[in-house]
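Up next is subunit A:
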Amino acid sequence: MTEVPRLVARDRPELILGDHGLCPGCGEPVALRILLEVLEELDIVRRSIGVVGHGCYGSFVQIMDVEVLQCLHGRAPSCATGIKRVRPDTVVFTMQGDGDMVNEGLQEVLHTAARGENVTCILLNNGVFGDTGGHQTATTVVGQRTKTSLDGRNPETHGYPIPVADLVASLAGVSYVARGAVSTAGGVARTKRMLQTAFEHQLAGDGFGLVEILTMCPTGWFVPAGSGPDYLTGSLEAAYPLGELSLRERA
Partner candidate 1 sequence: MTSTAPARQLLDGCAAITESAIAAGCRFFAGYPMSPFTGLLENMSRRLPEVGGHCLNAESELEAVNMALGAAAAGARAATGSCGQGLALMQEAIAELALNELPLLVVNMARNQQDYFQATRGGGWGDYRTITLAPKDVPEAVEHTQLLFHLADRYRAPVILYGDPLIAQTHVSVDVAARDFDPLPPKDWALDGTSGGTGHSRQIWTWAMGKVSAPGPGPDRHWRAVAAKFDQIAHDEARSEAYRIDGAETVIVAFGSAALFAEHVVDELREDGHRIGLFRPVTLWPFPAADLAAATRDARRVLVFELNAGQMLDDVRQFAHDRDTVRFIGGVSIHASGLSYGPLLDVAPIRSRILEAVA
Partner candidate 2 sequence: MRDEVIITGIGGQGIQLMAKTLALAATRAGLQAMLASDFGGEMRGGPSQASVVVDDQRLRSLPILPAASSVVLMHHKHSEFALSRLVPGGLALVNSSVADPAAIRDADVVAVPALDIARAADAPNAAGFVMLGAYMTLRRLVGVTALGDAMRELVPPYRAQHVAANLRALEAGAGAVFAA
């Protein structure tokens, strides 16, 4: 008698509906995967609503089996606010790149955090506007080459990067801020735990949460696909230290 094949493991969560079209070596699909694993494991997918900004990750709206609103550049935290206020029993998260959140949408994320909106914002930070071809953002680190800082970001002409997680962590109304990286296996596991913790805070009604995930962008960094993780460790991680950030005491 022939043995019937038995599924013993999946190579990816069921919530991923198809392949992504992003560059080899990109960290964003890794971030998407751990996010969807957390939604599955916490069993909250049937009450989750995602608000997705604009960037390469924007195409994830087609491959994630979660309800999504694709919104205007930078505005995701505001849209998330509206959704959560009228549907407080849902789990609302945003997915935004650094260009989206820290350039266009800096006001929105800071105000949403200050208001203590019970939503979880997820920042995919690779220090570059990848989707438009690799331009400087507010998180591009000093010395990093982009198409608008060809000789490397120079503080005299380009100013300094903005560590948005630190700004958010300084606001009352915030329940959890953490920074992870998907450049190493250990980093992936730790970042996944950060996402889980952030969602647990939302479920407990504790207030605003932000998880910043440093992701590789070898195309935007002008490095070979396989060199992304090392570049990340040497550049972004130095400027944006990993770990859970301490929060301000609430009055």
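Selection criteria: all candidates are chains of the complex that A comes from, given by their letters.
Some observations on this one:
Keep this in mind: a residue touches a chain if its C-beta (ideal position, glycine included) is under 8 Å from a C-beta of that chain, and two chains touch if they have at least 3 such contacts; residues count from 1.
Worth saying up front: this structure is predicted, and the values here are computed from it rather than measured.
Looking at 1 or 2, the chain of this complex that touches subunit A is the one numbered 1.
Within the complex formed with candidate 1, the residues of subunit A that make contact are 14-15, 17-18, 39-40, 45-49, 51, 61-72, 75, 78-83, 85-87, 90-91, 107-108, 111.
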